[in-house]
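With one protein chain withheld, the remaining protein chains of the complex are depicted in position.
Chains: A and B, in written order; residue numbering restarts at 1 for each.
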Amino acid sequence: MKPRSPIHPWLMLGPSLAAWTLFVFVPLGLAAYESLFAWDMLTDPVYVGGANYAAIAESGELGRILGRTLGFSVLVVAGSMALGLGLALLLDRPGRFFAFVRGAIFSAYVVSWVAVALLWVLLLDPDRGVAASLLRVVGLPRVGFLTDPRAALVTLAAVTIWKITGYAMVVFLAGLRSVPQSIHEAASLDGAGAIARFRWVTWPLLKPTAAFVATTSLIVSFQAFDVVRIMTGGGPARATTLFVYAIYEQVFMNLSVGRASALAVVYFLVLCVLAAAQLRAWHSQTVGRRA
Amino acid sequence: MSLSRRSFAVGASLAALGGVSGCKRALRDDKGRVRLRLWFSLGGRNREVLLEIVKRFHAMQDEIHVEPVYQGDYFESLAKLRTAIAAKAAPALSHVVAEVVPYLARASTLESLDGYPGMKEIPLVAPLAQSGGFRGGGEKPLYGIPLNRSTPLMYCNGDIFAKEGLRPPTTWRELVDTAKALTRPGARWGHEVPISWWFWVALVGQAGGAVFDEAGRATLGDEAGVRALRLWQDLVHREKVMRPPPGRDYDAWNVVNQDFLGGRAAFIWTSTAYIRYLEDNAKFPVIAAPLPKDVRASVPTGGTFFVVVKQAPDEEKVAAARLLRFFCETEQAAYLSTRTGYLPITTPAVAKMRADGFFAKHPNDDVAQAQLASVDPWPWEPLLFRIERDIVDPRLEEAVLLDRDAASVLGEARALAARPG
Partner (left out) sequence: MSLRSRRPGLGASLLASVAAAIWILPYAWMVVTSLKPLDEIAQDPTAPFPKHPQLAAYREVFELVPVGRYLLVSLAVAVAIGLLQLALALPAGYALAKLRFVGKKTAFALVVACLLVPAQVTFVSVFLMFSKLSLTNTFSALVLPFAASALGTYLVRQALLSVPDEIIEAARLDGASEVTIIYRILGPLLRPTLVSVFLVSFVFHYSDYFWPLVMTTDDTVRTLPLGIALLKEPGSGVRWHVVMAGNVLLSLPVLALFAIAQKHLIRGVAGRS
């Protein structure tokens, strides 16, 4: 429709655009600018050009952070999607009990990360936690869930999966419910069993939903911070220093604004690349179908 | 939601935003007292003692009202202080880890206390004060007043040592042998210590080295530094008599304490700050001993200094100086030390405690006092803190946990320390 006055659209978009310019786009540009300086906020900034980028690349620091964050994200996305889909299929049944279980699982997504992280630190205490005593009961050796550099990252991924699976489950449930019953019935009549029905009927129709869940879960897991800060502080031996935590550390522990900005710029670019790649991959699988 | 309700809600939110934002902080409260902000990072009993002293301060005067704010542990608190200084929103008074005082001073963020009445005359115990805690500290302007000062100390499980007929080790060789004798694989470690810069510096000093040389270069102890690191690595990986504690920063210290109390570690190194805590919670006699020596005895100092922030309003800074003088009064200094186990910071306080028979009743505190003779001061080096936190500490943890070659790890660290910015 035509606007009543040509400035109307801009008045309506104005406040939002102003907020985004001020709080999203300008800071993004400023971050790129600041990454060319060495600055500790207390003394004057010193221009260093690409030295910040060189420093984090040379020392292998950037590569390690990237590797850890990607590994973590892959684990979280794969785990939460598989579990989410499985739980959606399992719990898509009528009745109060199943509704209650669905609610319980989703509630973990809604609760604060502070609460979840503190709770799991207690549960995963290697000597006195519930998880440790379960291991003892079954006869398995002691595991330093958060204290062994080899186990810590996987542990954080597992806790993250616990928290966000509810999200994947809920989205898959919505997707499942949009598959018309008639198609299932037609497939049944054709002699397809439950598994075949899933593979050839349900799954193809679910792919757009799966793409949506995968992309959003990837972005969310790439932003992981609270879980690291509260559960491991980036350790042990930096095994859980993920991207956002590294940025935070550079600003608040090392007071190295330039270094932090360089990390932030790289982080943003990687995020864009990942999101684009993932969308393209799923898009090619679902060509012809629009969500 | 109707238009009027919605616009009311939006309007109210904006009003609230406007109301709370941008109003300048009032210097005086409604009773006309100067509001003194104190940011602190002490927990548990130490926090109670600090707040008790603040209460006493309020009881004895009416011009100043202290507003203490808890900010987390030392490092979180320091991060907030630095960003607050950058944001021009810093409090007048806070306390920071000793090693960071030179850095803050060089960045012109600290107020020199020389000009405030009575500050220079406070009879501080030299190794705990700026004058003895730092090389040449007495020649610099006075920036820090000790709050809670400590040194590393060795604690031995009295029952275990008595049963095995052993005495606390006095040399590195004895340390290794004692740890070997007391280790029971699967049940008990002989020795445990947080893998941390502080204790490594102690070892470096004992091996005859120093982290910075006379010219101010970060040598990281050269050969002594490597020997110190190798000692830990051997104890953990070859002799298998020492457990490297897990966790970051003070979580690791907590584990060491709990292992000691639980009888899972026969003797530990940790701070004098835990004397009271360990004595109170152990179900066995706790025997403190000075750290063993190698070529010499050496301990660094730790804990924090009160600092006054330059950018705070003048009246608040004057108030801060008054509070600091109160903290240093004999009564208060003795109270803080006896209740927490931190070393008494003024000579009259030490004398009072001795006269009151405190050290007779608490021989462990006396051991800590005597060990002050072996204190090695820190260099007055602005890069000290950054080298500690950023470069050395993470590498120590890595080197011990993963048994990386000590010489190359420290060589790496030395190279990074030599790079500016």
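FYI, contacts are C-beta pairs under 8 Å (C-beta built on N, C-alpha and C of every residue); 3 or more make two chains touch, one makes a residue touch a chain.
On a predicted model such as this, the values are computed, not experimentally measured, just so you know.
Check A:L17, A:V74, A:L140 or A:A196 against the missing chain and you find that the one touching it is A:L17. Residue A:V257 is the one among A:A38, A:A237 or A:V257 that touches the chain missing from this view. Although one chain is not drawn, its touching partners on chain A can still be listed: residues 1-4, 6, 8-13, 15-17, 19-20, 23-28, 30-31, 34, 87, 89-95, 97-98, 100-101, 103-115, 118-123, 125, 128-130, 133, 162, 166-167, 170-171, 173-174, 176-181, 184, 197, 202, 212, 219, 223, 225-226, 229-230, 244, 247-248, 251-252, 257, 260-261, 264-265, 267-268, 271-272, 275.
Contact residues of chain B toward the unshown chain are 1-3, 6-7, 9-10, 13, 16-17, 20-22, 37, 39, 43-45, 69-73, 80-81, 83-84, 86-91, 249-251, 253-254, 257-258, 274, 277.
In the analysis below, only the chains that are shown with their structure count from here on.
Averaged C-alpha coordinates put the centre of chain A at 37 Å from the centre of chain B. Across the complex, chain B meets chain A through its residues 75, 79-80, 82-83, 85-86, 107-109, 246-249, 251, 386, 389-390, 394, 397-398, 401-402, 421. Within the complex, the chain A residues that touch chain B are 38, 40-43, 46, 48, 126, 144, 146-149, 232-238, 251-255.
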